[in-house]
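This part shows chain A:
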Amino acid sequence: MNRKRIIDIIIILVLACAPLFLNTYWVDVLNNIGIYAILALSLNFILGHTGLFHMGHAAFYAIGAYTTAILNTMYHIPIIWLMPLSGVLAGIFGYLVARPIIHLRGDYLLIVTIGIVEIVRIALVNNIFGITGGSNGIFGISRPKLWGFVIRRPQDFFYYIWIFLGISVYLFYRLENSRFGRALNYIKEDDLAAEGSGVDSSGYKLKAFIIGAIWAGFVGNIYASKMTIISPESFSFWESVILFVIVILGGSGSMRGIILGSFLIIGLPELFRQFASARMLIFGAAMVVMMIFRPQGIIPPKPRTYNLDFLKLGEAEK
Partner candidate 1 sequence: MLRIENLHVSYGNVEALHGINLEVKEGEIVTLLGANGAGKSTTLNTISGLLKPTKGTIYFKDVEISKLEAHEIVSLGIAQVPEGRRVFSTLTVQENLNLGAFTVLDEKTIQKNLEWIFSLFPRLKERRKQLAGTLSGGEQQMLAIARGLMANPKILLLDEPSLGLAPILVKSIFATIKEINESGVTVLLVEQNARAALKLAHRGYVIEVGNIVLADSSENLLSNPEVRKAYLGG
Partner candidate 2 sequence: MELFIQQLTNGLAIGGIYALIALGYTMVYGVMKLINFAHGDLFSIGAYLGLTLLLSLGLVDKIGVLGGILLLMLMVMGLVGIIGIILERVAYRPLRKADRLSAVVSALGASIFFANSLMLIYGAKFRVYPHNILPKMAVDILGMKIPLIRILLLLASFILMTALYLFVQKTKTGTAIRAAAIDQGAAKLMGINVNKIISIVFFIGPALGGAAGIMVGLYYGQINFLMGWLYGLKAFIAAVIGGIGNIPGAMLGGIILGVVESLGAAYVSFAWKDAIAFLVLIIILIVRPTGILGERVAEKV
């Protein structure tokens, strides 16, 4: 067992006990960090691994949250059941919007994704189909209920969110370290060469969007049930910017980096509360400084490692 493992285990243990020695406020800060970490990890597929400049992730998050909110308040479907549905709908939406724009390059894709998140927000504000509640949003969303236990207090949500984060990390880790993850990286490095090596680059770009959107939809479900009220301003372009910053500043493609990035971007403004109205000024300066000192992100991704021992064995047999 190497040192990294041990550090990881210590961090996990400390986190698991956190609600025991933190007050509800700090637990709730951790909840926010967890939510953003999952969102940023899902964005990471699109932005970090595939290198697509996507600044509209909040749109998928919004679809998930509104799916949950609308179906829960109108038809009283339990929150937990709505989680997969929110993910699927967000994924379908992700596919539909990404489809026609997937061929756009770099900055052109960036502005189009900004456009998408803004169009979604404006549609929500304008109470599209008469079901989104306009700028008031939707209230009275119920809490998730697991085996009869209602998740209500920040402490409950803490475990709910962080266990979900843990599962996501586990699944994403496997996805990243396999044919799928490699294909995304080839596209990021040089999509033409990837295509020339037999990788269906637009297909994988779409898949990256879909998986990112599905997970953002899941988080939308969690967020809606945590807040019990949602309104369009929680899904603005600015939210997308925050996610974008977390991924780049944390280290695009690196899950450790992104989780640490969430601590910094969501946690720092809370630490700066003592500066009152100057806190965002300090936060802005901190962003510039962190970027300058760690231009590749705080924890840049490590190259994948492969276990080739089985090859050597084969050799010995010869």
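A few notes on this one:
What we mean here is this: contacts are C-beta pairs under 8 Å (C-beta built on N, C-alpha and C of every residue); 3 or more make two chains touch, one makes a residue touch a chain; residues count from 1.
If you want to know what made the cut, all candidates are chains of the complex that A comes from, given by their letters.
Since the model is a prediction, treat every value here as computed from it, not as a measurement.
Although all of 1 or 2 belong to the complex, chain A touches just one of them, candidate 2. In the complex of the two chains, the chain A residues touching candidate 2 come out as 47, 53, 100-101, 103-108, 110-112, 114-116, 118-119, 122-123, 125-126, 192, 237, 241, 244-245, 248-249, 252, 277-278, 280-281, 283-288, 291-292, 295-297.
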